[in-house]
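First the structure, which I've put down as structure tokens, then a few questions once you've had a look.
Moving on to chain A:
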Amino acid sequence: MSESSDPYHDLTISKGAVAEPGTSMVNETGTWREFRPVIDHDACTGCGLCETFCPDAAAKQVNEDRRHEIDYDYCKGCGICATECPVDAIEMVPEVK
Partner candidate 1 sequence: MSSQDTAPPEPEISHDDDLFKPGHRACAGCGPALAMRYITEATGENTIISHATGCMEVVSSPYPESSWDVSWIHDVFANAPGVASGVEAAYRAFDEKEGFEEFEDHDDVNFVAIGGDGATFDIGMRSLSGMMERGHDVLYIAYDNEGYMNTGIQRSSSTPFGASTTTSPAGSESFGNDTQKKNMPAIAADHGCEYVATASIAYPTDFKRKIEKALEHDGAKYIQVSAPCMLGWDFDSAETVNVAKLAVQTGMQPLFEIVDGELSDVMSLSDRKPVEEYLETQGRFAHLFSKEGGDEVIEEIQEHIDEQAEELGLDR
Partner candidate 2 sequence: MPFATGHEVTIVKQIRIHGRGGQGSVTLAHLIAEAAYEEGKWAQAFPSFGVERRGAPVEAFARIDEEKITNRSQVDEPDYVVVQDPSLIEFVDVTRGVDEDGAIVVNSSADPADLDIETATQVVTVDATDIALEHLGKPIMNTALMGAFASVTGVLQQESLESVIMSEFPGEIGEQNVAATADAFAEVASV
């Protein structure tokens, strides 16, 4: 996230507290995570269900080969992707603190 899109940078309250779109990106909810989903790319079929069912838009297809990755900046570690993965290609592993 660029500094200019950080809404807290030199924050002055706008008239009526009108907020700019998409600025929640500054809040990296990955810090909430206790378990981290790890994708076994060999087992992954690229079906995309992890992406479909991620409440935080953290599971994403990243190339045309249907490779999927987890955006650990935002993944809260809920584990839905691991539960819904039809080929058990996602494992939840404890975050190492």
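How these were chosen: all candidates are chains of the complex that A comes from, given by their letters.
Keep in mind that, in the parts below, a contact is a pair of C-beta atoms (placed from the backbone, for glycine too) under 8 Å apart; a residue touches a chain by one contact, two chains touch by 3 or more; residues count from 1.
A quick note: this is a predicted structure, and the numbers were derived from the prediction, not measured.
Here chain A appears alone, and the candidate among 1 or 2 that touches it in the complex is 1. On the chain A side of its complex with candidate 1, the touching residues are 7-8, 11, 13-14, 17, 19-33, 52-53, 55-58, 60, 62-63, 67, 69, 71-74, 76-80, 82-84, 92.
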